[in-house]
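Quick one: structure below, then a few questions.
What you see is the complex with one protein chain gone and the rest in place.
Chains here go by letter, A and B, matching the order in which they are written, and residues are numbered from 1 within each.
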Amino acid sequence: MSGKFITMAHGGGGTRMQELLRQTVFPLLDEDLLLDQEDAAAFSVDIGRVALTTDSYVVKPLFFPGGDIGKLAVCGTVNDLAMRGGEPLYITLGLILEEGLHLDVLERILSSVGFWAKEAGVRVVAGDTKVVERGMADGIYINTSGVGQLRSGREVSIAGATDGDVLMVNGFIGDHGMAVLNEREGLFTNSDLTSDCAPLSGLVRAMQEAGEVHSLRDPTRGGLAAALKEMARASSCAFEIDEGSVPIRERVLAACEMLGLDPLYVANEGKLLAAVPERDAGAVLEAMRANPRGKEAGIIGRIIEGRRGEVSMITSLGSHRLVRAPSGEQLPRIC
Amino acid sequence: MCLAVPAEVVEILQNDVAFIDVGGLRKKINLSLVEGVRTGDFVLVHAGFAIEIIDEEEARKTMELFEEMARLDEIR
Partner (left out) sequence: MMKYVDEFRLPGTARNLVRKIRELGTGAAFMEVCGTHTMAISKAGLGPMLSPQVELISGPGCPVCVTSDVDIDTAVAVAHMPGVILATFGDMVKVPGSHGSLSDASAEGARVKVVYSPLEALELAGSESGSKVVFLGIGFETTAPVVAATILEARKRELRNFFILSFHKLVPPALRALAATEDFSVDGFILPGHVSAVIGSRAYSFLPSEFGIPCVVAGFEATDILQSVFRLMQARTATPSVDIEYSRVVRPEGNQKALSVMYEVFEPVDAEWRGLFRLPASGLGLKEEYREYDAGAWPIEIPPPAVDKGCRCGEVLCGKIKPFECGLFGGACTPDNPAGPCMVSTEGTCASYFLYSYDEED
(Lines give C-alpha, C1' and ligand atoms only; values in the text may rest on other atoms or scores of the structure.)
Protein backbone atom coordinates (compact mmCIF):
# COMPACT_ATOMS: atom_id res chain seq x y z
CA MET A 1 0.00 0.00 0.00
CA SER A 2 1.28 3.46 -0.84
CA GLY A 3 2.31 5.69 2.05
CA LYS A 4 3.15 4.77 5.60
CA PHE A 5 0.54 6.80 7.45
CA ILE A 6 -3.21 6.92 7.76
CA THR A 7 -4.56 9.96 5.92
CA MET A 8 -8.03 11.47 5.79
CA ALA A 9 -8.48 9.76 2.38
CA HIS A 10 -8.36 6.34 4.05
CA GLY A 11 -11.69 7.15 5.63
CA GLY A 12 -13.17 8.80 2.56
CA GLY A 13 -14.96 5.82 1.12
CA GLY A 14 -12.99 5.96 -2.13
CA THR A 15 -10.11 4.05 -3.63
CA ARG A 16 -7.70 4.70 -0.74
CA MET A 17 -10.20 3.19 1.64
CA GLN A 18 -10.65 0.14 -0.57
CA GLU A 19 -6.88 -0.17 -0.71
CA LEU A 20 -6.66 -0.08 3.09
CA LEU A 21 -9.37 -2.70 3.43
CA ARG A 22 -8.08 -5.07 0.75
CA GLN A 23 -4.39 -4.77 1.46
CA THR A 24 -4.35 -4.38 5.22
CA VAL A 25 -7.56 -5.10 7.06
CA PHE A 26 -8.91 -8.18 5.26
CA PRO A 27 -5.67 -10.15 4.96
CA LEU A 28 -4.80 -9.59 8.60
CA LEU A 29 -8.22 -10.58 9.84
CA ASP A 30 -8.42 -13.51 7.37
CA GLU A 31 -12.20 -13.74 7.42
CA ASP A 32 -14.30 -14.74 4.35
CA LEU A 33 -17.48 -13.06 5.49
CA LEU A 34 -15.77 -9.67 5.35
CA LEU A 35 -14.63 -10.05 1.76
CA ASP A 36 -18.17 -9.78 0.43
CA GLN A 37 -18.31 -6.23 1.76
CA GLU A 38 -22.04 -6.46 2.28
CA ASP A 39 -23.67 -3.76 4.34
CA ALA A 40 -24.39 -6.32 7.00
CA ALA A 41 -23.10 -9.79 7.73
CA ALA A 42 -25.63 -12.60 7.41
CA PHE A 43 -25.21 -15.75 9.47
CA SER A 44 -27.28 -18.43 11.17
CA VAL A 45 -27.73 -18.85 14.88
CA ASP A 46 -29.39 -21.91 16.44
CA ILE A 47 -32.82 -21.05 17.71
CA GLY A 48 -32.56 -20.11 21.36
CA ARG A 49 -31.26 -17.38 23.56
CA VAL A 50 -28.46 -15.14 22.39
CA ALA A 51 -26.03 -12.91 24.31
CA LEU A 52 -25.12 -9.53 22.80
CA THR A 53 -22.58 -7.04 24.10
CA THR A 54 -20.60 -4.00 23.00
CA ASP A 55 -17.52 -2.26 24.34
CA SER A 56 -15.13 0.49 23.27
CA TYR A 57 -11.36 0.49 23.78
CA VAL A 58 -9.31 3.63 24.26
CA VAL A 59 -6.30 2.23 26.14
CA LYS A 60 -3.12 4.28 26.31
CA PRO A 61 -0.47 3.14 25.45
CA LEU A 62 -1.67 1.05 22.50
CA PHE A 63 0.95 -1.64 23.20
CA PHE A 64 1.90 -2.91 26.63
CA PRO A 65 3.59 -6.04 28.00
CA GLY A 66 1.11 -8.87 27.57
CA GLY A 67 -1.16 -7.21 25.06
CA ASP A 68 -2.29 -4.36 22.87
CA ILE A 69 -5.52 -2.55 22.09
CA GLY A 70 -6.47 -5.18 19.46
CA LYS A 71 -6.09 -8.13 21.80
CA LEU A 72 -7.91 -6.17 24.48
CA ALA A 73 -10.82 -5.45 22.14
CA VAL A 74 -11.27 -9.12 21.27
CA CYS A 75 -10.76 -10.46 24.80
CA GLY A 76 -12.90 -7.81 26.45
CA THR A 77 -15.89 -8.59 24.25
CA VAL A 78 -15.38 -12.35 24.34
CA ASN A 79 -15.14 -12.21 28.14
CA ASP A 80 -18.29 -10.14 28.48
CA LEU A 81 -20.13 -12.86 26.54
CA ALA A 82 -18.44 -15.61 28.55
CA MET A 83 -19.54 -14.03 31.83
CA ARG A 84 -23.15 -14.76 30.80
CA GLY A 85 -22.19 -18.33 29.97
CA GLY A 86 -22.38 -17.45 26.29
CA GLU A 87 -20.39 -19.30 23.66
CA PRO A 88 -18.84 -16.39 21.67
CA LEU A 89 -19.60 -16.69 17.96
CA TYR A 90 -19.27 -13.40 16.09
CA ILE A 91 -17.80 -10.01 16.76
CA THR A 92 -17.77 -6.71 14.88
CA LEU A 93 -14.86 -4.35 14.63
CA GLY A 94 -15.29 -0.57 14.46
CA LEU A 95 -12.05 1.36 13.97
CA ILE A 96 -11.64 5.07 14.59
CA LEU A 97 -8.21 6.04 13.28
CA GLU A 98 -6.38 9.30 13.81
CA GLU A 99 -4.93 10.90 10.72
CA GLY A 100 -1.18 10.28 10.77
CA LEU A 101 -1.35 6.88 12.48
CA HIS A 102 1.56 4.74 11.35
CA LEU A 103 0.40 1.97 9.08
CA ASP A 104 2.78 -0.41 10.87
CA VAL A 105 0.94 0.27 14.08
CA LEU A 106 -2.42 -0.47 12.48
CA GLU A 107 -1.04 -3.67 10.97
CA ARG A 108 0.28 -4.89 14.31
CA ILE A 109 -3.03 -4.20 15.99
CA LEU A 110 -5.05 -5.89 13.27
CA SER A 111 -2.89 -9.01 13.27
CA SER A 112 -3.40 -9.15 17.00
CA VAL A 113 -7.18 -8.91 16.47
CA GLY A 114 -6.98 -11.71 13.90
CA PHE A 115 -4.83 -13.94 16.07
CA TRP A 116 -6.86 -13.55 19.26
CA ALA A 117 -10.19 -13.90 17.46
CA LYS A 118 -9.03 -17.30 16.17
CA GLU A 119 -7.67 -18.20 19.61
CA ALA A 120 -11.00 -17.35 21.22
CA GLY A 121 -12.99 -19.09 18.46
CA VAL A 122 -14.90 -16.02 17.29
CA ARG A 123 -15.31 -14.69 13.75
CA VAL A 124 -14.95 -11.01 12.90
CA VAL A 125 -17.92 -10.63 10.57
CA ALA A 126 -18.58 -6.93 10.20
CA GLY A 127 -16.58 -3.79 10.54
CA ASP A 128 -16.28 -0.10 9.93
CA THR A 129 -13.39 2.31 9.51
CA LYS A 130 -13.44 6.04 10.10
CA VAL A 131 -10.55 8.48 10.03
CA VAL A 132 -10.60 11.65 12.13
CA GLU A 133 -8.30 14.66 11.86
CA ARG A 134 -5.02 14.64 13.68
CA GLY A 135 -5.52 15.63 17.30
CA MET A 136 -9.14 14.46 17.37
CA ALA A 137 -8.26 10.96 18.64
CA ASP A 138 -5.36 9.22 20.28
CA GLY A 139 -4.01 7.00 17.46
CA ILE A 140 -6.77 4.45 17.34
CA TYR A 141 -9.97 3.64 19.14
CA ILE A 142 -11.77 0.34 18.69
CA ASN A 143 -15.35 -0.65 19.26
CA THR A 144 -16.35 -4.30 19.24
CA SER A 145 -19.77 -5.86 19.57
CA GLY A 146 -20.18 -9.56 20.09
CA VAL A 147 -22.85 -12.20 19.74
CA GLY A 148 -22.81 -15.42 21.73
CA GLN A 149 -25.00 -18.48 21.93
CA LEU A 150 -26.54 -19.26 25.30
CA ARG A 151 -26.95 -23.02 25.50
CA SER A 152 -29.75 -24.32 27.64
CA GLY A 153 -28.80 -24.60 31.28
CA ARG A 154 -25.58 -22.68 30.79
CA GLU A 155 -26.89 -19.14 31.21
CA VAL A 156 -25.16 -17.31 34.03
CA SER A 157 -26.19 -14.05 35.70
CA ILE A 158 -24.49 -11.47 37.88
CA ALA A 159 -27.49 -11.92 40.17
CA GLY A 160 -27.03 -15.67 40.52
CA ALA A 161 -24.88 -15.97 43.65
CA THR A 162 -26.74 -17.58 46.52
CA ASP A 163 -26.43 -19.06 50.02
CA GLY A 164 -23.92 -21.85 50.21
CA ASP A 165 -21.77 -20.57 47.33
CA VAL A 166 -18.05 -20.08 47.52
CA LEU A 167 -16.21 -17.31 45.64
CA MET A 168 -13.29 -18.05 43.35
CA VAL A 169 -10.88 -16.22 41.12
CA ASN A 170 -8.80 -17.81 38.35
CA GLY A 171 -5.45 -16.32 39.31
CA PHE A 172 -3.34 -13.30 40.27
CA ILE A 173 -5.16 -9.99 40.38
CA GLY A 174 -3.97 -6.50 39.45
CA ASP A 175 -1.58 -7.54 36.66
CA HIS A 176 -3.23 -5.64 33.81
CA GLY A 177 -3.68 -2.30 35.55
CA MET A 178 -0.14 -2.21 36.85
CA ALA A 179 1.35 -3.28 33.49
CA VAL A 180 -0.49 -0.51 31.63
CA LEU A 181 0.26 2.12 34.29
CA ASN A 182 3.94 1.20 34.28
CA GLU A 183 4.16 1.23 30.48
CA ARG A 184 2.49 4.64 30.36
CA GLU A 185 4.42 6.27 33.20
CA GLY A 186 7.74 4.41 32.99
CA LEU A 187 7.89 3.91 36.75
CA PHE A 188 10.06 0.81 36.85
CA THR A 189 12.88 -0.02 34.48
CA ASN A 190 12.93 -3.82 34.38
CA SER A 191 9.29 -4.37 33.92
CA ASP A 192 8.15 -7.86 34.75
CA LEU A 193 4.73 -6.32 35.08
CA THR A 194 2.70 -8.07 32.39
CA SER A 195 -1.00 -7.77 31.55
CA ASP A 196 -3.14 -10.85 32.11
CA CYS A 197 -5.25 -10.02 29.04
CA ALA A 198 -6.73 -13.32 27.77
CA PRO A 199 -9.97 -14.77 26.40
CA LEU A 200 -11.84 -16.71 29.08
CA SER A 201 -14.58 -18.49 27.10
CA GLY A 202 -12.67 -21.78 27.14
CA LEU A 203 -12.14 -21.57 30.87
CA VAL A 204 -15.81 -20.85 31.52
CA ARG A 205 -16.81 -23.82 29.33
CA ALA A 206 -14.47 -26.09 31.30
CA MET A 207 -15.88 -24.79 34.60
CA GLN A 208 -19.47 -25.37 33.47
CA GLU A 209 -18.65 -28.87 32.31
CA ALA A 210 -17.20 -29.65 35.74
CA GLY A 211 -20.06 -28.30 37.82
CA GLU A 212 -22.66 -25.68 38.36
CA VAL A 213 -21.61 -22.02 38.10
CA HIS A 214 -24.07 -19.58 39.66
CA SER A 215 -22.54 -16.24 38.86
CA LEU A 216 -19.60 -14.74 36.95
CA ARG A 217 -18.06 -11.30 36.63
CA ASP A 218 -14.86 -10.12 35.00
CA PRO A 219 -13.07 -7.74 37.37
CA THR A 220 -11.95 -5.19 34.78
CA ARG A 221 -12.14 -1.48 35.65
CA GLY A 222 -12.49 -1.01 39.40
CA GLY A 223 -10.78 -4.34 39.97
CA LEU A 224 -11.86 -7.25 42.11
CA ALA A 225 -13.46 -4.91 44.65
CA ALA A 226 -15.89 -3.58 42.03
CA ALA A 227 -16.75 -7.10 40.81
CA LEU A 228 -17.38 -8.31 44.36
CA LYS A 229 -19.61 -5.35 45.18
CA GLU A 230 -21.55 -5.62 41.91
CA MET A 231 -22.16 -9.34 42.34
CA ALA A 232 -23.09 -9.03 46.02
CA ARG A 233 -25.52 -6.21 45.26
CA ALA A 234 -27.10 -7.86 42.22
CA SER A 235 -27.43 -11.18 44.05
CA SER A 236 -28.67 -9.58 47.30
CA CYS A 237 -26.09 -11.51 49.28
CA ALA A 238 -23.39 -10.70 51.83
CA PHE A 239 -19.89 -11.75 50.78
CA GLU A 240 -16.89 -12.43 52.96
CA ILE A 241 -13.39 -12.79 51.55
CA ASP A 242 -10.09 -13.74 53.14
CA GLU A 243 -7.36 -11.17 52.48
CA GLY A 244 -4.65 -13.81 52.61
CA SER A 245 -6.26 -16.03 49.95
CA VAL A 246 -6.54 -13.37 47.24
CA PRO A 247 -3.69 -14.18 44.85
CA ILE A 248 -1.46 -11.17 44.19
CA ARG A 249 2.04 -11.28 42.71
CA GLU A 250 4.82 -9.93 44.91
CA ARG A 251 5.86 -7.39 42.28
CA VAL A 252 2.30 -6.12 41.80
CA LEU A 253 1.94 -5.74 45.55
CA ALA A 254 5.29 -3.94 45.76
CA ALA A 255 4.37 -1.56 42.95
CA CYS A 256 0.99 -0.89 44.55
CA GLU A 257 2.56 -0.16 47.93
CA MET A 258 5.04 2.23 46.41
CA LEU A 259 2.35 4.12 44.52
CA GLY A 260 -0.24 4.01 47.26
CA LEU A 261 -2.69 1.89 45.26
CA ASP A 262 -4.89 -0.92 46.56
CA PRO A 263 -4.54 -4.02 44.32
CA LEU A 264 -8.18 -4.90 44.96
CA TYR A 265 -9.10 -1.87 42.83
CA VAL A 266 -6.60 -2.44 40.00
CA ALA A 267 -7.96 -3.61 36.62
CA ASN A 268 -7.72 -7.15 35.24
CA GLU A 269 -8.39 -8.34 31.67
CA GLY A 270 -8.04 -12.10 31.97
CA LYS A 271 -9.66 -12.77 35.30
CA LEU A 272 -13.07 -13.81 36.51
CA LEU A 273 -14.86 -13.88 39.83
CA ALA A 274 -17.16 -16.91 40.15
CA ALA A 275 -19.80 -17.94 42.66
CA VAL A 276 -20.03 -21.74 42.73
CA PRO A 277 -22.09 -23.98 45.02
CA GLU A 278 -19.84 -25.49 47.64
CA ARG A 279 -20.60 -29.08 46.58
CA ASP A 280 -19.20 -28.40 43.09
CA ALA A 281 -16.33 -26.19 44.24
CA GLY A 282 -13.70 -28.93 44.23
CA ALA A 283 -14.53 -30.14 40.74
CA VAL A 284 -14.80 -26.64 39.29
CA LEU A 285 -11.53 -25.59 40.89
CA GLU A 286 -9.82 -28.66 39.48
CA ALA A 287 -11.14 -27.87 36.01
CA MET A 288 -9.93 -24.28 36.34
CA ARG A 289 -6.45 -25.32 37.40
CA ALA A 290 -6.23 -27.70 34.45
CA ASN A 291 -6.87 -24.78 32.09
CA PRO A 292 -4.01 -22.48 31.06
CA ARG A 293 -6.11 -19.46 32.10
CA GLY A 294 -6.76 -20.80 35.59
CA LYS A 295 -3.57 -22.38 36.87
CA GLU A 296 -3.48 -20.22 40.00
CA ALA A 297 -7.23 -20.41 40.63
CA GLY A 298 -8.35 -20.43 44.22
CA ILE A 299 -11.24 -19.93 46.62
CA ILE A 300 -11.15 -16.43 48.08
CA GLY A 301 -14.36 -16.29 50.09
CA ARG A 302 -17.94 -17.32 50.59
CA ILE A 303 -21.51 -16.10 50.86
CA ILE A 304 -22.40 -15.42 54.47
CA GLU A 305 -25.46 -14.30 56.36
CA GLY A 306 -25.40 -10.55 56.63
CA ARG A 307 -26.46 -7.29 55.11
CA ARG A 308 -27.36 -7.60 51.42
CA GLY A 309 -24.76 -6.18 49.11
CA GLU A 310 -22.13 -5.96 51.81
CA VAL A 311 -18.64 -7.30 51.15
CA SER A 312 -16.41 -7.79 54.15
CA MET A 313 -12.87 -8.98 54.43
CA ILE A 314 -11.06 -10.96 57.09
CA THR A 315 -7.68 -9.25 57.12
CA SER A 316 -4.44 -11.16 57.44
CA LEU A 317 -4.40 -10.00 61.08
CA GLY A 318 -7.73 -11.69 61.69
CA SER A 319 -9.76 -8.48 61.99
CA HIS A 320 -12.75 -7.55 59.82
CA ARG A 321 -13.22 -4.62 57.52
CA LEU A 322 -15.54 -3.65 54.70
CA VAL A 323 -14.68 -3.68 51.01
CA ARG A 324 -16.24 -0.77 49.20
CA ALA A 325 -17.05 -0.04 45.60
CA PRO A 326 -14.34 2.05 43.94
CA SER A 327 -14.89 5.73 43.36
CA GLY A 328 -13.25 7.26 40.33
CA GLU A 329 -9.87 6.12 39.13
CA GLN A 330 -7.00 5.49 41.52
CA LEU A 331 -4.13 7.95 41.12
CA PRO A 332 -0.59 7.28 42.30
CA ARG A 333 -0.08 9.18 45.52
CA ILE A 334 2.71 9.94 47.95
CA CYS A 335 0.73 10.70 51.05
CA MET B 1 1.15 11.09 55.97
CA CYS B 2 3.93 10.07 53.81
CA LEU B 3 4.13 6.87 51.91
CA ALA B 4 7.60 5.44 51.87
CA VAL B 5 8.65 1.89 51.11
CA PRO B 6 11.77 -0.08 51.99
CA ALA B 7 13.88 -1.01 48.97
CA GLU B 8 17.31 -2.50 48.39
CA VAL B 9 19.97 -0.39 46.69
CA VAL B 10 21.31 -2.66 43.95
CA GLU B 11 23.48 -0.31 41.92
CA ILE B 12 24.86 3.14 42.60
CA LEU B 13 25.44 5.29 39.53
CA GLN B 14 26.97 8.76 39.33
CA ASN B 15 25.45 12.00 40.63
CA ASP B 16 23.52 10.52 43.54
CA VAL B 17 21.48 8.26 41.29
CA ALA B 18 20.90 4.61 42.16
CA PHE B 19 18.84 1.63 41.14
CA ILE B 20 16.69 0.05 43.81
CA ASP B 21 14.90 -3.28 43.85
CA VAL B 22 11.48 -3.46 45.36
CA GLY B 23 9.64 -6.77 45.14
CA GLY B 24 11.63 -7.69 42.02
CA LEU B 25 10.99 -4.37 40.31
CA ARG B 26 13.83 -2.02 39.54
CA LYS B 27 13.58 1.74 39.80
CA LYS B 28 15.90 4.70 39.52
CA ILE B 29 15.95 6.90 42.62
CA ASN B 30 17.92 9.85 43.98
CA LEU B 31 20.31 9.50 46.93
CA SER B 32 21.12 13.16 47.57
CA LEU B 33 19.24 13.29 50.89
CA VAL B 34 21.13 10.45 52.60
CA GLU B 35 24.74 10.11 53.66
CA GLY B 36 26.97 7.11 52.98
CA VAL B 37 24.64 4.67 51.22
CA ARG B 38 26.29 1.48 49.98
CA THR B 39 25.10 -1.18 47.57
CA GLY B 40 23.10 -3.74 49.49
CA ASP B 41 21.75 -1.20 51.97
CA PHE B 42 18.01 -0.89 52.36
CA VAL B 43 16.64 2.61 52.10
CA LEU B 44 13.25 4.14 52.60
CA VAL B 45 11.96 5.57 49.31
CA HIS B 46 9.58 8.52 49.16
CA ALA B 47 8.60 10.33 45.94
CA GLY B 48 11.66 9.11 44.06
CA PHE B 49 14.20 9.87 46.81
CA ALA B 50 15.85 7.81 49.53
CA ILE B 51 14.97 9.66 52.74
CA GLU B 52 16.74 7.39 55.23
CA ILE B 53 18.85 4.25 55.46
CA ILE B 54 17.21 1.37 57.31
CA ASP B 55 19.20 0.28 60.34
CA GLU B 56 19.61 -3.48 60.03
CA GLU B 57 20.45 -4.01 63.68
CA GLU B 58 17.44 -2.06 64.91
CA ALA B 59 15.19 -3.83 62.36
CA ARG B 60 16.37 -7.17 63.69
CA LYS B 61 15.59 -6.12 67.26
CA THR B 62 12.06 -5.06 66.35
CA MET B 63 11.55 -8.24 64.38
CA GLU B 64 12.72 -10.39 67.29
CA LEU B 65 10.37 -8.52 69.58
CA PHE B 66 7.48 -9.20 67.22
CA GLU B 67 8.44 -12.85 66.83
CA GLU B 68 8.59 -13.24 70.57
CA MET B 69 5.16 -11.67 70.81
CA ALA B 70 3.84 -14.06 68.16
CA ARG B 71 5.13 -17.04 70.13
CA LEU B 72 3.08 -16.09 73.18
CA ASP B 73 0.25 -17.85 71.34
CA GLU B 74 2.03 -21.17 71.33
CA ILE B 75 2.86 -21.00 75.02
CA ARG B 76 -0.79 -20.76 75.95
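One rule holds in what follows: a contact is a pair of C-beta atoms (placed from the backbone, for glycine too) under 8 Å apart; a residue touches a chain by one contact, two chains touch by 3 or more.
Computed from a predicted structure; not experimentally measured.
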Residue ranges of chain A at the interface with the undisplayed chain: 185, 187, 233, 257, 259-260, 262, 307-310, 315-322, 324, 327-328, 331-335
In the complete complex, which positions of chain B touch the hidden chain? 1-6, 8, 30, 32-35, 42, 44, 46-49, 51-52, 54-56, 58-63, 65-67, 69-73
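As a convention for this text, only the chains that are shown with their structure count from here on.
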Geometric centre distance via CA averages, chain B-chain A, whole Å: 36
The chain B residues in contact with chain A across the complex are 1-3, 5, 7, 19, 22-28, 45-47
Residue ranges of chain A in contact with chain B within the complex: 187-193, 250-251, 253-255, 257-258, 260, 333-335
